[in-house]
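All protein chains but one are shown at their positions in the complex.
Entry: chain A
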Amino acid sequence: MKLPDTAPMPHAALAPPEESSTMIEVENLDFYYGQARALHEINISIPANKVTAFIGPSGCGKSTLLRCFNRMNDLVDIARIGKGRVRIHGIDIYDPDVDVISLRRQVGMVFQKSNPFPKSIYENITYGLEIQGISDRKRLDEVVEKSLRGAALWDEVKDRLHTSGLGLSGGQQQRLCIARAIAVEPSIILMDEPCSALDPIATSKVEELIQQLKGKYTIVIVTHNMQQAGRCSDNTAFFYLGKLIEFAKTEKIFTNPSQRQTEDYITGRFG
């Protein structure tokens, strides 16, 4: 098995943009929905404890790649990996020995549409623990408080923990989903357009939260909002038609992209 760090990258532009330990390593990944190829030969090394943004036009495969990282694509009947590997902590997550359940506990996910369960705020947070068989009330109370504080939501909901999570505002619901994701203490958090349904104030709260979280978690965020990518990510990857076009430090992508397509896209001259 090749060591991820020393593996020669096919394109210089796609090498990890800075010295840092690699958390997610994608190697020559081809991905299909039925006969349609959604991802072509993706190679990318996502560094640990940084925020990595995925940008690109609609339908270019950002969500598909993101969902490869926690194998959510397993839920899609027609989805399959053509070739290539995805390694997390150096382990091939598509290896038959890998336990998907523990993988998903390591790789949390926040969805585009906030999706709290139709349960109380408290139960939303504890869900991930209860399915692991943790039922110690004291422990759960601690985790609820810690996760809600972590998601900067504690002060707003501490008096109504046992009311329905669906009764919160859109922005609060999204932060609740983040709190729910961090309650199981993952090492990676995947966010698929987490702010697309939020107003600017709620968005800035979530962005602040991302800044606070990045020391402890590796965050991968899909966004259509260039400013957002610029504001809160360390590295940015640009995708186009299922291919990774460019992956570099965020400032570099936004100030001095090396690919023409990247430049066109971020300056809005696309199409």
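Keep in mind that, in the parts below, a residue touches a chain if its C-beta (ideal position, glycine included) is under 8 Å from a C-beta of that chain, and two chains touch if they have at least 3 such contacts; residues count from 1.
In this text, contacts and distances are computed from a predicted model.
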| item | value |
| --- | --- |
| Name of the absent chain as recorded in UniProt (options "Macrolide ABC transporter ATP-binding protein", "Pyruvate dehydrogenase E1 component subunit alpha", "Phosphate transport system permease protein" or "Quinol oxidase subunit 1") | "Phosphate transport system permease protein" |
| Residue of A:50, A:180 or A:205 touching the missing chain in the full complex | A:180 |
| Identified contact with the non-displayed chain, of A:128, A:150 or A:242 | A:128 |
| Hidden-chain contact residue, picked from the options A:22, A:45, A:70 or A:250 | A:70 |
| Chain not shown: contacting residue from A:32, A:111 or A:154 | A:111 |
| Chain not shown, touching residues in chain A | 70, 72, 75, 77, 101-102, 104-105, 108-109, 111, 113, 115-119, 127-128, 130-132, 166, 177, 180-181, 184 |
